[in-house]
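A single protein chain has been omitted from the complex, and every remaining protein chain is retained in its original position.
Entry: subunit A
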């Protein structure tokens, strides 16, 4: 730059003027020295800036820069030593105040000195790479005041003592604390860190380690967490008030470590108040506190999560395996739903909807629901119950929410095909007995299943709905055809496509002659319009309305087809033995018993009288027409004692049927896979098949193996001649 040129010119000019005076430096320095003294004495108003500046300017100009710098350093040292003494002398709490006052003085003086000596800063110091005047002043302050032997330790101790007192609840002078830490920061962040922060963190660690020990002995978990939370907030506030913001993370990590990490296991597993108890007692507030605090701790959340998962599994397992609790399937499913609701709420309220927690919850549910292999049946029963009765206070939305919740449980099921089987049965019963309350709810359930499992899953169920509709039309046209001949009983027939409906092997009972007559007419009509079909009567599923008089009172009884058959017998006889009835109606043993039980043993609906009186039907009982039957209602509905749950043999049978149904599915899957892969080894087939079928059920590898063998037998596949583990697809 042009300054180079400038200087050479100028220096020449000035040299001639003043170099003559040999005492030039001493004189000039004396002037500056006096001025600095005045500045430290707060007495600068009499000084002329211009004069001082010019003095310093000339000194530097005449190459006295190094000497001036040296003198200045010495001079500042002198002033600082003086200050140091007065700070050392300050007693007790005045110590910090004196330190602060002196610091402020020094700072101000330093600014003025810097301004006067600006020319030196600008030229000499930049070219000789020395510390600028102001920074020099700070360094000297650090070395001669803060690090002075009688001040250094005392300063740190005083600060820490004050912080300790504040932790114990005393009010301290925060302004003074702030300015002191600010001073340390001004001296450089390393000064702050080494002289204060380091000690502060150490002392805090030992303080909190002691305090947490004390808390954990006498507080329960919730209480302890509350205290920790408060301490954390306090520390953060303290930092924001009078420390460097960078300290915040350090001190909180100290608190985290001392108060949380070290005691985490003990807190979570604390007896009577630990995590499990919080779950049991729905302590949302405590839970969210724990969630938030342990977020700060390594492994905190994973620990909470695993405790939650194992607790859910435990309690779920107790629920599904308690023989008392699985007596009532509706209650059972309701319990599951409640349990799910409870944890959903905990996760949404306390765990801020954490995805990982939701996943843990889901897998726990999946785990224990599938422990009980009757879960699919029970869930179907639950839906059945809801759709039969309608949900209490049911508006459509409520029904929807209940169904949605059920679908959630459904998703956990591994054996979805079992559910399908039961659902089909229950739906059939519901549809045939006309007991569905809301067609819409039925449809919506169907749609849900469809979206969940695909068309295949629900096609048969939809077929059932269609059958009912066409049946209705058929019956109407039948009666339209039959017009005129309306005497005698009317029948309503539902034509069910075999295959869509659950097949129940049924030996048709002997219908009363009146019914046989009209049924045969219908058969003729139906087969007349539809060629080549076969019609079989499923008498076990129908129902009937009959009119009866009891001692002059007329009642209309709504009964099942079986019950009707039984009651019709009493048109011609007053008393019949069990054997008589069985012979006359040919109703299967178990069904007949149930049917008689509901006719004779239910209070208020006992249209028959049984001898001897007892709760159960035995083969030797005799039944009489009960002319003393009364009821407030004209229409009396006599329900069959419903087989809610399946009995043990039925269950086995269903299971067997399910297993049977799985075979072709597994085979189909194997063939599909092999067709595309041509050659594959055993284990890969098993994985692939499992993957393809898991939306419906979890196939057992042994079963898959059997299917593969069967396919080999039927020459769909063959074993590789070299590697016996490989299978080859035969086109």
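Note that a contact is a pair of C-beta atoms (placed from the backbone, for glycine too) under 8 Å apart; a residue touches a chain by one contact, two chains touch by 3 or more; residues count from 1.
To be clear about the criterion, contacts and distances are computed from a predicted model.
A chain of this complex does not appear here, and its UniProt-recorded name among "Acyl-CoA N-acyltransferase", "Elongin-C", "Cyclin-P isoform X1" or "Actin-related protein 5" is "Elongin-C".
Among the residues A:62, A:108 or A:227, only A:108 touches the chain that is left out of the figure.
Along subunit A, the points of touch with the absent chain fall at residues 1-3, 6-7, 9-10, 13, 39, 44-50, 53-54, 57, 108-109, 111-112, 115, 118-119, 122.
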